[in-house]
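Below: the structure, in C-alpha cells.
Left out: one protein chain. Kept in place: all the others.
Note that the chains are named A, B and C in the order they appear, and that numbering of residues resets to 1 at the start of each chain.
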Amino acid sequence: MFLLAALSLAGMTVLAFHVGRRRALSKAGGRWGSLRSLPTQYGYFVALWTALPASIAALAWGTLGQRALPWAAENGLDARIPGLVLLLSTACAGLAWAAAKVEPSFPARESTERIIRILLFLSSGVAILTTIGIVLSLLFEALRFFALVSPVEFFTGLSWSPQTSLRSDQVGSSGAFGAVPVFTGTLLITLVAMSVSIPIGLLAAIYLGEYASPRVRSVVKPLLEILAGVPTVVYGFFAALSVAPMIRRFGESVGLDVSSESALAAGLVMGVMIIPFISSLSDDAIAAVPRAMRDGSLALGATRSETVKKVLLPAALPGIVGAILMAVSRAIGETMIVVMAAGLAARLTANPLSAVTTVTAQIVTLLIGDQEFDSAKTLAAFALGLTLLVLTLGINLIALETVRRFREQYE
Amino acid sequence: MSSAGASDLRATALTGRARRRLARRHRAEKRFRAYGFGAIAIALGILMLLFASIVIGGWGAFFRSEATLEIRFDAERIDPDGLRKPDVLATGDYGGLVRDALERLFPDVAGRRAKRALRRLMSRGAAYDLQKRVLDNPALIGQSASIPLPLSDEADLYVKGRISPDLPETERTLSDRQIAWLDALRERGRIHTGFNPGFFSSGDSREPELAGIGGALVGSLMTLFVALILCFPLGVAAAVYLEELAPETRWTRLVEVNINNLAAVPSVIFGVLGLAIFLGTFGLPRSAPLVGGLVLSLRTLPIIIIASRASLAAVPPSIRSAAMAIGASPIQVVAHHVVPNALPGILTGTIIGMAQALGETAPLLMIGMVAFVVDIPTGITDPATVLPVQIYLWADSPERAFVEKTAGAIIVLLAFLVSMNGTAVWLRQRFEKRT
Amino acid sequence: MTRSVEPSAPPTADPHEEEPNGARATTTVGEPRARVRAIGLNVFYGEKQALFGIDLAIPPNQVTALIGPSGCGKSTFLRCVNRMNDVIPTCRTTGRIELDGADLNSPSIDVVQLRAEVGMVFQRPNPFPKSIYDNVAYGPRIHGLAETRAELDDIVMGSLERAGLLKEVEDRLTEPGTSLSGGQQQRLCIARAIAVKPRVILMDEPCSALDPIATARIEELIDELRESYTIIMVTHSMQQAARISQRTAFFHLGRIIEEGETEQIFTDPHEERTQDYITGRFG
Partner (left out) sequence: MTSIRPIRTFRAIALASVLPLTLLLAPIDAAARDQIRIVGSSTVFPFSTTVAERFGRTTAFKTPIVESTGSGGGLKLFCAGPGDDTPDIANASRRIKRSEVELCARNGVRDIVEVRIGFDGIVVARSKVNPVLPLTRKQLFLALARRVPVAGGMVENPNRTWKEVDPGLPDREIEVLGPPPTSGTRDAFVELAMEGGAKQIPMLATLAKQDKKAFKTAAHAIREDGAYIEAGENDNLIVQKLEANPNAFGIFGFSFLNQNVDRIEASPIDGVEPTFENIAAGRYPISRSLYFYLKKSHVGRVPGLREYIAEFTSERAVGPDGYLADKGLIPLPEADRRTVRKAASALEPLHL
C-alpha cells in the first residue's frame, strides 16, 4: 500500500513535469523566445506544486488520520483508502492549479526558485528542530527528577548510588544522586582515550601526509577509517575480554592493584576507536596548509620533521583542535564500551586502574533496568542526558570559538 | 665519480659543532619518522588483532552439521484422521518422527532419561523441517526417506571440535553417552558438516543452530534505506543553503552551532527523542525500520551536512563566477555546477555517515528494535531488528553456541562496513584523479 | 649504462653514477669561474622529460635571469639547484649539477645543508603564520646559527636591514608576517632567505604577484644583494631581465636555446628564436 502510494506520487510528479513543459511549449506556439522561462522550468514548477501539497496532506493524514485506524478497523473499513484518495486528489488539485498558471508571461523560474529557496532554508532548520525535540523530550522528565532530588545535590553531590528500593516494602539504601562522580568518571575515561588517540592519530596523520607514498596512503587511510566504523558492541567485547584481563595481569605482575573493570581498559579501547577521527580530520587540516608554506620551510633547509613541527602543525592547529574536540565529544557520548568494560560503579577517583562509570552508561542502565518506572532512578537518566547535552554544547561552542580565533590570526 | 671532498658543501666552513648539530637533526628526523610509522603500525596491528579474533571465533557460524536419518512419515503421528487438512498437518508430532528414527538407529537405548538425552542430539529445527516437507508435499505421508536434519547446537559444537571429549563429563553440556552416539553416527557416515545457508536467510531463533541474520539483514537494509533517502536530500539541501545561499546571519550561526553540537550528542539521546516524538507524538509503530531510519537519519544528518559543506567549499570559486557571468541564477549555479562538482565528496560523506548508522545500537534500544523478531520483515512498518542489535541480543544469550553466531554476525557486519568504506574510497579516488 | 639519458631510462638510485658526461666534470679548468654549473642535466616527471641536456654555468655575484615561455623548464631548472624537486615523488634527475664544484645529486650531499647554502624566494610571498621576527629567525634557529638571543637578534635585524624592511617593521616585530602588504611580505621572505647566509639565492618570478611600485623596490633590493650573493631569477618580464640581470639564459621546450651576457642577448641574439621571443613574436 505504501509502495503503491509512493509510486503513484512519483509517477504523478513525473507526469506533472511533462504536462508543465508541453503546456508551456504549446502556449508559446513552439517559439521558445516568447517564453519567460525555459520549458523545463515550467515543468519543474508544475511538478513541485504536485508533489509538495500532496506530501503535506499525506503527512497530516499519516499522523492524524492514523488515530482513526482502530475506529475504522472496528467498523470494518480499510482506513488506508481515504488516505490514498486524499493524497491523489491533493496531487491532482496541485497539478491542475499549477498547470493553469502556465502562461508564456509567467515567471516560472523565479517562482520555482523561490519555493526551492524556502525548501532549502527549511532543511537547514531541521537541525534546530532536532535540538528542540531533544531538549523537549528530556526537559519534562528532568524537571520531574529535580522535583524529587534537589539540583544542588545533583550537581554538587559527591556520591552517586541510585540504590532506592524497587518495591514499597523494601527500604532503599543510600539513594544518593550526586552526579559529580559520574561526570568525573566520564572525564577520566575521556582523558585516557585522548591520551591514546591524540598521539597515535596525529602521528599517523603526519606520517601519511608527509612521509608515506601515495600508494601506501591510499591503502592505509581507509584501513584506519575502518577502526571508526567497527560497531561499539564489538569494541566492548574486545575491551572487556581481551584488554581488561591483559591490563590486570600486567598490573599484578608489577604489584599494582588493578580492578577487573578498569577505566584504563575502556579508555584504551575507546582511544583506538577514536584514532581515525583524529587522524582523518587532522590529515585534512594539515593537507589544507598551503603548499607554499611547506616549500618555504623546506627551501630554508628545514628537515621534514622540523617543517611539520614548526610550520605545518601551528598553521593547522585550528583544524586539529576542532578534530580533537569532536573526538572528545564522541568519547563522552560513547556508551557500549563503557557499559561492558568499565563497570557501573560510580567512584570519585582519578586512578585509571579502578572501575568508574560514565554518564551514558548510567543513562542506558537506568532506562533499561528493572526498577519501577516512576522513581527518581529512571528520571535521573533524563537529568543526566540534559546535563550531558548542555556540556557537549559548551565544548562545541568553545571549539568553534577557538577555531574562529585561530582562523582570524592566520588568514 | 667526483672526489669525496667535492661532496661536502662547506668542507672548510663546517665546524665540528655544526657537523654534530646536523647529525643530531637527522637523527631527530629519523626518530620522528619512526614514531609516525609506529603509530600506524600500532593502529593497524590492533585492527588486525580485532579482525583475527573475530574471524577465528565466528568462522564456524557459517557451517552447520547435519545427521542423515531414516524418517518414516507415520500417518499415526502426523495425520491420525487421514484428512490431509493443512491445519491438522501443521500441528502433527514431527518431533516424534525424529525420535522414532533415532530410536531405530540405537535400539538398545532404554529409559526415559536416556531417550531424552538421545532426542536432544537433534535440533528442534528437525521437526520444523519435516513439517515443512509434509506441508509442501502431503504425499510423503506413509513413505520413508533418508533426510539430512540439523543437529542440536551442542552436538554441532562437538562435531565442529569446539567441545573436547577429554573434559570430565560434569564439565561439558554433552554427556559421555551422547558423545558416544555422535561418534557412532559419524562412523556410520551419517554426519556431514557443510555450508549453512540458513545463517543468511533465516530470521532469529532461540535455537542457535536455526538462528540466522536474514531478518536483521533485511531490517538493517530497510532502516538504512529510510535513513538514506531522508538524510541525503535534507543534508545536501541544508549544506547548500548554508554554504551557498545563506547570508552570514545569526540564524546561520545558530544553525551551525546546532549542527556541530548534534554531531556530538550521544546517540542514546537520539533514541529518547525518537521515543518521545515519533512514537509518542506521531504514533508511528514500535520496532519498525521506519522509525529506526528516522532516528538514524537525525543522527547522521549532521555528519552529512558537515561533509557536504566541506566538499561544496572545495569547489573552486572560479566555477561559480564563470556560471554567474553567463547569467545563471544562484540556484542554477548551485544546481548545475556546484553540486555536481561536489557530488563525489558529498557521496563519500554520506556513505561514511551510513556506515556509522549501520553500527548503531544504543538509540534503537529506546524505540523497540531490541526485539526478538522471527519473521523477516516485508515492509518498513513491520517489526524488525538490525544487525548490531542482533549481535547485542545474541551476545546476551546463555546458550554457548550463540558465541559463535555472535562472531559470525559481526563478520557479516564488518564485511558490510568494509565494502561501504571501500565504495567511499573508490569514489574519493575517482574524484581526486579528476581534479 | 649510457642509455640513461633516454627518457625511458629506468630511475636510478644514484643518477650521477651513470653520468654519460662525467668526463666533462673535469673540463671545468679554463672555463670562467662558476658558482653553479649544470652539465648535461635531464629532468623527468614520470615519463615526461622536462629538461634536455642542460649545460649552464652561473658566475658568482651576478644576477642570472632565466627567461622563456611558460612550461619551458626554467622553474624546473631552478628547483634542481636546491633539489626542491625531491619533494615531487615522480621526479628524477640525470646528468650533473654542481655548486662550487660539488655534485649536488651525489648521495653524500645533505639536502638540508644544501638548502641552507641555496636560498629560495617563491613566486607568491609565503610568510609562515608566525610573527615577523620568528619568520626571519626560523632559518637561523633550525640551523643553529645563533647561540644566544643577542646573536639571533643581530641576525634578524641584519637580514631585515639588508632586505630594506627594517625601518617599516621595526616596531611591529611581533605582529604576524601575514599582516604585511604583498611587497613587504616578499621582502620578508627575502630577509628570511638571507638570514641563513646562503651562497646562492633562487628567485622564482619574485615580482609576478606584486604591483609596479613593490616590484621596483624588490628589483632595487636584488641589485643590492648581488654584491654578496649569486642570484638566479626566473622572470617573465623581458624588461625586468634587461634591467637587473647581468646574464640571461633563454629556455625553450626544456632546452637552452641561448645563453650569455644580458646585453648581448637583448641587443644581438645569435638565435632567431631568441630574437622572436624577446620581441614578443611568440611565447
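Here is the rule we go by: a residue touches a chain if its C-beta (ideal position, glycine included) is under 8 Å from a C-beta of that chain, and two chains touch if they have at least 3 such contacts.
The model shown is predicted, which means the values in this text are computed figures rather than measured ones.
Asker: Which of the visible chains would the unseen chain be in contact with across the whole complex?
Answerer: Visible chains that the missing one touches: A, B.
Asker: Which listed residue (B:A18, B:I42 or B:A335) would be found touching the missing chain in the intact complex?
Answerer: Checking the options B:A18, B:I42 or B:A335, the one contacting the hidden chain is B:A335.
Asker: Using the document's definition of touch, tell me which of B:K160, B:R190 or B:R400 contacts the absent chain.
Answerer: B:R400
Asker: I'm checking contacts with the chain that's been left out. Which of A:A24, A:L87, A:A179 or A:A299 qualifies?
Answerer: Among A:A24, A:L87, A:A179 or A:A299, only A:L87 touches the chain that is not shown.
Asker: Across the whole complex, list the residues on chain A that are touched by the chain not included here.
Answerer: Output for chain A: 1-2, 5-6, 9-10, 13-14, 44, 51-52, 55-56, 58-59, 61-63, 65-66, 69-70, 73, 80, 83-84, 87, 161-168, 170-174, 237, 240-241, 244-245, 248, 259-261, 339-340, 343-347, 354-355, 357, 361, 365-374, 377-378.
Asker: Extract the touching residues of chain B with respect to the undisplayed chain.
Answerer: Its contact residues with the unshown chain are 87, 90-91, 116, 120, 124, 128, 131, 167, 170-173, 205-207, 226, 229-230, 232-234, 236-237, 282-287, 290, 335-337, 339-341, 343, 368, 370-375, 379-381, 383, 393, 395-400, 403, 430, 434.
Simple rule for what comes next: only the chains that are shown with their structure count from here on.
Asker: If you tally the C-beta contacts, which comes out ahead, A-B or A-C?
Answerer: Of A-B and A-C, it is A-B that has more C-beta pairs in contact.
Asker: Find the most central chain, measuring centrality by the gap between its CA centroid and the centroid of all protein CA atoms shown.
Answerer: Answer by centroid distance: A.
Asker: In whole angstrom, how far does the Cα centroid of chain A sit from the Cα centroid of chain B?
Answerer: So the centre of chain A lies 20 Å away from the centre of chain B.
Asker: Approximately how many whole Å separate the CA-defined centres of chain A and chain C?
Answerer: About 51 Å, centre to centre.
Asker: Give the residues of chain A touching no fewer than two other chains, as numbers and ranges.
Answerer: In chain A, 303, 306 touch at least two other chains.
Asker: Please output the residue numbers of chain C that touch at least 2 other chains, ranges allowed.
Answerer: 112-114, 142-143
Asker: Can you list the chain B residues touching chain A in their complex?
Answerer: For chain B paired with chain A, touching residues are 25-26, 28-29, 32-33, 35-40, 42-44, 46-47, 50, 53-54, 233-235, 237-238, 240-242, 245-246, 252, 254-270, 272-273, 275-277, 281-283, 298, 301-302, 305, 310, 329, 331, 352, 355-356, 358-362, 365-366, 379-381, 388, 391-392, 395, 410, 413-414, 417-418, 420-422, 424-425, 429.
Asker: Would you tell me which residues of chain A are touching chain C in their complex?
Answerer: Touch residues, chain A against chain C: 213-214, 290, 292-303, 306, 310-311, 314-315, 409-411.
Asker: Which residues of chain B touch chain C in the complex?
Answerer: 1-2, 4, 6-10, 14, 18, 21-22, 25-26
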